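Below, a portion of the complex is reproduced, with chain positions unchanged.
Residue numbering begins at 1 within each chain, and the chains themselves are lettered A and B in the order written.
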Amino acid sequence: MIIAGRTFTSRLVVGTGKYPSHEIMKAAHEASGTEMVTVAVRRVDLSGKGAAALLSWIDRERIFILPNTAACYTADDAIRTARLAREAGLSNWIKLEVIGDEKSLYPDNEALLEATRVLVREGFVVLPYTNDDPIACRKLEDAGAAAVMPLGAPIGSGLGIQNPNNLLMIKDQARVPVIVDAGVGTASDAAIAMELGADGVLMNTAIAQASDPVAMATAMKHAVIAGRLAYLAGRIPKKPHAVASSPTAGLVTPGAPARS
Amino acid sequence: MHIILNGDSHELPGSLTVTQLLDRLQIDPRIVAVEVNRVVVKRDRYSGTVIPDGAEVEIVTFVGGGAR
């Protein structure tokens, strides 16, 4: 997977939140084989209680860090957060989130597009979190996004890919990598995303909140490889039951052919 | 002198640069970013940037978080 000229061997991008401990996070990152993790930007805790610095738990020799603008609800907030993230010295990449609704955590595509345009002009490598709308993805790409990151299902829902048809449409038209961001609940969900043609998958809760995050991280590593290989290998066609003697035979499950 | 630091009011002994503020707060400058009055301060300007009285100052760092 190549994004903005940078090559990633692993197609699995993971988060850094909601783990039981930093130790488990580190072990899960290693087990997942990931080469890119995303981190949030927040105010330093001034209470004196030096929280263990997150970055010290990430193996930066092997893992690229992708700051994000999680919890930003306007284009301005997201732009400001992106600038701070860049100045914190990691890179000029940003996982751009502009949340439209606190409950669903769905993106505000209008504000997202605006922020993408501004940040691309300022030289950022922008990876926007968007919904699974092919039109929004095309516009983000036209605005200079280095990848598009459509959601598979609501963040943290674990529902899996809700609308495979949309992902097919998005991938079919995209000239930048498509990374499914949010919605994965278990390994097969990641495999399905890859089988639909996604270039990568981003997940956090599915690993961090599993009963055994390290085992789940290993599962996800295998699932992404499995899904990618299956996509490339060319699966057998599906053969639903063919209803005899009908012009629409087998076309439609669970629909049915016309009878007189 | 008085500033708004990460949303809370904060008393300073006098005029400070960003470098001096971070030092006073015992914050490692390598893993934070600083905004003064909503403008990001470039890292190489820390020592030359004096924080004005009443300024809104934000000091941020990276924390765990992803697609929640």
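We take it that contacts are C-beta pairs under 8 Å (C-beta built on N, C-alpha and C of every residue); 3 or more make two chains touch, one makes a residue touch a chain.
Not measured: the values here are computed from a predicted model.
Student: Would you state the complete complex's composition as copy numbers of each displayed chain label?
Tutor: Copy numbers over the entire complex come out as A x4, B x4.
Convention: only the chains that are shown with their structure count from here on.
Student: Can you give the whole-Å distance between the Cα centres of subunit A and subunit B?
Tutor: 32
Student: Write out the stretch or stretches of subunit B touching subunit A in their complex.
Tutor: The contact residues of subunit B facing subunit A are 5-8, 25, 27-28, 30-35, 38, 40-43, 58-68.
Student: Where on subunit A does subunit B make contact in their complex?
Tutor: 14-19, 25, 37-44, 46, 51, 53-55, 65, 67-68, 70-71, 80-81, 83-90, 105, 129, 155-156, 181-182, 202-205
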